[in-house]
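Right after this comes chain A.
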Amino acid sequence: MNKNKKILTSSDISRKIIRIGHEIVENYSDISRIVLLGIHNRGVPIAQRLKKFIKDLTDIDVPMGSLDITFHRDDFRERLTMPEIKGTDISFNLDEKIVVLVDDVLFSGRTVRAALDEINSFGRPSIIALAVLVDRGHRELPIRADFVGKNIPTNDGEHVAVKLKESDTDEGVFLIFGDG
Partner candidate 1 sequence: MKVDKLDSKVLLKNATIVDPLKESKSKADILLVEGKIAEIGKVRDLDVITTVDCSGLILTHGFCDLHVHFRDPGNGDKETLESGSMSALAGGFTRVCTMPNTQPTVDNPESINYIIEKSKPLPIHIHPIGSVTKGQQGVELSEMGLMHQAGAVAFSDDGLPIQNGLVMRKALEYSKMFGVPIINHAEDECLRADGLMNEGKVSTRLGLVGNPSIAESIMVFRDLKLAELTGAKLHIPHVSTADSVKYINEMKNAYDKITAEVTPHHLFYNDKHLEDYNTNLKVAPPIRDSLSREALIKGIKNGTIDCIATDHAPHTEEEKNNQDPAENKTITNKNKDQNTEIAAVMKADNSSSIDPEEEKIRRKAMAMILSISKANNPLTNKQSASIFNLNEQKQKDRKKGKREMQSYNQRNDKDINVFFQRFQKRRYQSANYSGKHDDYTSYIQNFQANSSR
Partner candidate 2 sequence: MFGHKHFLGLENFPREDIQKIIDTAFEFKEVLNRPIKKVPSLQGVTIVNLFFENSTRTRISFELAQKRLSADTVNFSASTSSLKKGESFKDTAQNIEAMKIDAVVMRHPAPGSSKHLTEFIDAKVVNAGDGTHEHPTQAILDMMSIQEKFGKIKDLNVAIIGDINHSRVARSNMYGLISMGANVTVCGPANLIPENISDLGVKVNYNIDEVIEWADAVNILRIQRERMGIGLVPSNREYRRLFGVTSERINRRKKELVIMHPGPMNRGVEIDSQVADSDQAIILDQVLNGVASRMSILYLLLGVKEENTNEG
């Protein structure tokens, strides 16, 4: 039985992203060292919006890249039948940078662990921070987000779906009951 509940509307999402953008700028003195890395799939458009916001706010164009963590997953053999690979695109060195990982939902923390693993192949950043739109709890690893849009606690069998206008029709954050 599917009873989907809309938790955040489109304008809610925009406001959350703006607030995260402010927080990032406020937190780090040297904005020129900031690098945004969006985690596929939906972390990328969010990172895109953050980049635009920071540019409007500070007039600094921070570099942005995308990460596909498929090859670094630790659970691929159980979950994936045929991986959808979108590709990693990081065209700059990460040494000494302040890397802000951007994703839509933080859950077990394994995606972030894989991303941390992958980032190692590109250099040695001075700081890696995590920004997520939704934190739904139930961590399986000691990982926490530095910047959170909204905390949405979930129970077993519940599921959080983020839909963005860049890739989906109905923008919003939904709580899905049953196997969404």
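Miscellaneous remarks
Going forward, a contact is a pair of C-beta atoms (placed from the backbone, for glycine too) under 8 Å apart; a residue touches a chain by one contact, two chains touch by 3 or more; residues count from 1.
The candidate set was assembled so that all candidates are chains of the complex that A comes from, given by their letters.
The structure displayed is predicted, hence computed values, not measured ones.
Note on this complex: chain A touches candidate 2; the remaining options among 1 or 2 do not touch it here. Partner candidate 2 is touched in their complex by these residues of chain A: 68, 71-74, 76-83, 85, 87-89, 93, 117-118, 120-123.
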